[in-house]
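Not every chain of the complex is shown here; the ones you see sit where they belong.
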Amino acid sequence: MKIFAPKEINPIETRASLDPAAVKKLVGLGAEVSVESGLGARCGHGDAAYIDAGATVTADRAAGLAAADLVTRVRQPALDEVGLLKAGAIHISFLDPFHETELISRFAAQQVSAISLEMIPRTTLAQKMDAISSQANLAGYAAVVIAASRMNTIFPMMMTPAGTISPAKVFVLGIGVAGLQAIATAKRLGARVTAFDVRPEALEQAESLGAKALRIDLGTTAGTDQGYAKELSPDQLAKQIDAQAKVCAQSDVVITTAKVFGRKPPILIKKDVVASMQSGSVIVDLAAESGGNVEGITPGEVTVTANGVKLIGLANIEGTVAKHASQVLAANFANMIEHFWDKEARTFMIKPADEIQQGCLITHGGSIVHERFKI
Amino acid sequence: MEKLIDLAYILSSILFIFGIKMLGKAESARRGNLLSAVGMLIAMVATLLYKEVVDLKLIGIGLVVGTVIGGVWAQKVQMTGMPELVALFNGFGGLASVFVGWAEFEFGKQTDVVTEVAIYSAILIGGVTFTGSLIAYLKLAGKMSGRPTLFPAQKAINAVIFTALIVLGVIYVVQGASWALYGIIGLSLLLGVLGVLPIGGGDMPVIIAFLNSFSGLAGAAAGFVILNKVLIVAGCLVGTSGIILTIIMCKAMNRTFGNVLFGGFGAAGGPAGKAVEGEMKAVSVEDAYFVLEAAQSVVFVPGYGMAVAQAQHAVKELGSILEKNGADVRYAIHPVAGRMPGHMNVLLAEADVPYEQLCEMEPINASISQVDVVIVIGANDVVNPAAVDDPESPIYGMPIINVHEARTVFALKRGKGSGFSGLENALFFRENCRMIYGDAKETIVGLVAQFKG
Amino acid sequence: METLILLLFVFVLAAFLGFELIQKIPSQLHTPLMSGSNAISGITIVGAIIACGVDAHGIGKWLGFGAVVLAMINVVGGYVVTDRMLGMFKKKNK
């Protein structure tokens, strides 16, 4: 089976879908791996490293795509690149399937089996290939580091001969994987951390990392069986925004990560709350790329409000730690391929009935097979 | 019948043993007390069955009178009045032993040496217990000044009485002279008074425990007088466990027993001694435990030594234990403690000490004199009182944490090493400071172990 | 004599046992323990009963009577006070 990893075309993307370690593993399985030249340039891996690991390096992207039985990518492909794939090929990447209906149709039309990384079920068994988790985790860390580097104050408490510097107050909104890692990192740096999530079990998890859980009585809130949050009712949302306003106003750093699976993230921090914050505070919005939890934030940009609050709407936040992000992402790819690998046939087996593939296989055999996206 | 009585005695001894053991643990103490009461009842009933015991009516009257007085008294006393009541009861027990010994003497059946020694001991110990407890009662009840009453030639007088008691004892045992016995009774009563008078009210609990141990021994002596096993066993149990308890209580006050007995201070609670220059007094981890165990407020003052020993985790644990034990625990951070600004903060944050418990220098200094125990963990310069009281000192004028004003200070150091500034530290020579030598982590871990053991 | 030696044995063993029994005592228990063992030390009541109950007359007997009363005060009062102390203690802890 021929596996091909093209370079990312989105200019903000610094990650690579495969790193040399993953290549080595795949080659070990018996796959032929080729990568586009320059694949790892932005995350610290030269072509030579890939060659050492057993891949062939090609500059001819189109040929690579055309020859491949399986393509790995970080981001969804340009629409016109789908046509280059051969029928029966497998394509694995983030696909943003809720929005990219056009893309999905193309995949189906091209008879490509497209697997969406976003849709891998959040089961214990599937964790090794769960790229959402592996990336969110690093994003949580990076968010705190970025916040720390953009502030004109420090995180830890210091009692010094020149007076006491009080610890930074950090508020983490949304305690998923990214939120948890943000809590852990901020705690490590010595901050006082408060956290909120609509899922009650998430509050316990925050406490297990030493954060203070903000408890707001919103009535029943539900999660999906995958552990994702469901959308709040407008009433509940209003209540939440109200109850957390005071915490925000007192915080030096606010990190928002609140997402709702398959929907636009809710706006949780309105302009008036931002206006109530102290000059010099920082808000990092990890949901910015898909719309943002903070009113007025621009993905990929840092804006300073009139009252001196920095709004950091980083896009591709994992890309700031591209080397490690690529390492775990590539491991996810390799784990997935290994999981479905047929040793005899040396191919990736498409098994639409398998619990995991049922979750993440979007198109197969010329049609959209995923329940949610069937037209 | 005799056999039955003896078996009953064995049973009641066993009950006393369990009773005392259980009294030492919070969760079983009340049951322990009940058990020992049952043991007492059994012993009494068994004794009434002796065939020599004939005058049941008189005994009955005595028992009823005693029960009513004791019961009513114990029931209606205010919570706050309990300790002095215990002292009084204890005194009665001692007097009872005197009476038993005296009565046996009056019956005059015994002539052998052992019995006479026993009678002598019962009267002597019982007598001292009686008047000593009485004085303790009066002091605690506030019917007599709690201040140590010192009188001239005190030690000499006591020594004379002591000698006289021994001489009279020999005369009594050898000759059986009754005047000697009366003399012994009188002098032992006097000794009790004179012995306890010079001891301050604050030390009375220890003295009561001690006298209690004494009254146990008096009971055991009475047991030898009438050759009664349960008296010996129970008396001896009380005697020895009482001694241990006395020592434990002394330690909890950071005093030695000798100090309590002959120190002649303690009236106001705090030691009144002058600073003894030139001596650093060490204390063992175990002794420190007893003080900490009784402390209501504890302040940790960490310094560079805590960092060197990497003792922060252990310190945090000790802090939590002390809190659970009911003490108010804070961590006082001097701004220059350690070797970099915020050095202590890093370490304590790592150990997860809540920010709320961290205290800056000024607020802690404002209340330090109310603090029971300060634990200085490898800090030196930042608690050097020379900074406030020695204008010659190079650090004069630097604000320090005034730990020397706390009630008790434990200073944890490896040895006589000086701090960053290289100065001697007068704190370590103060009367209220005790050194616990050794690596700070080892010491703290040891203290934690004491609490858990 | 034989009896006496045995009593001495009993004494010695009881003494060791007394030492072993009391180990670390939390400070809140110091007073109750003292009070409880004070009650036990009222075991002199046994001697008092014998002294008071023997078939004799004179001062010895009255001393015995006094001893019974005093020891009984010690016993009853001691146990009751101890129990009250411990009762309080329980409540506080809850």
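For reference, chains read A, B and C in written order, and residue numbers begin at 1 within each chain.
Following the convention adopted for this analysis, contacts are C-beta pairs under 8 Å (C-beta built on N, C-alpha and C of every residue); 3 or more make two chains touch, one makes a residue touch a chain.
Not measured: the values here are computed from a predicted model.
Chemist: Could you tell me the overall stoichiometry of this complex, given each chain kind is only shown once?
Modeler: Number of copies per chain kind in the whole complex: A x2, B x2, C x2.
The working rule: only the chains that are shown with their structure count from here on.
Chemist: Quick check: how many Å separate the C-alpha centres of chain A and chain C?
Modeler: 76
Chemist: Quick one: chain B and chain C, Cα centre-to-centre, how many Å?
Modeler: Those two chain centres are 19 Å apart.
Chemist: List the centre-to-centre spacing of chain A and chain B in whole Å, with centres computed as mean CA coordinates.
Modeler: Centre-to-centre distance between chain A and chain B: 65 Å.
Chemist: Residue numbers in chain B touching 2 or more other chains?
Modeler: Counting only residues that touch two or more other chains, chain B contributes none.
Chemist: Which residues belonging to chain A are in contact with no fewer than two other chains?
Modeler: Nothing qualifies.
Chemist: Where on chain A is chain B touching in the complex?
Modeler: Residues of chain A touching chain B: 156-165, 167, 190, 192, 210.
Chemist: Under the definition above, what is the set of chain B residues touching chain C in their complex?
Modeler: Checking each residue of chain B against chain C gives 13, 16-17, 19-21, 23-26, 29-30, 32-34, 36-37, 39-40, 43-44, 47-48, 50, 52-56, 58-59, 61-63, 65-67, 69-71, 73-75, 77, 79, 82-83, 85-86, 89-90, 92-93, 95-97, 99-100, 102-107, 114, 205, 208-209, 212, 215-216, 218-220, 222-242, 244-245, 248-249, 252, 289-290, 293-294, 325, 450, 453.
Chemist: Of all residues in chain C, which touch chain B in the complex?
Modeler: It is residues 3-4, 7, 10-11, 14-19, 21-56, 58-61, 63-90, 93 of chain C that touch chain B.
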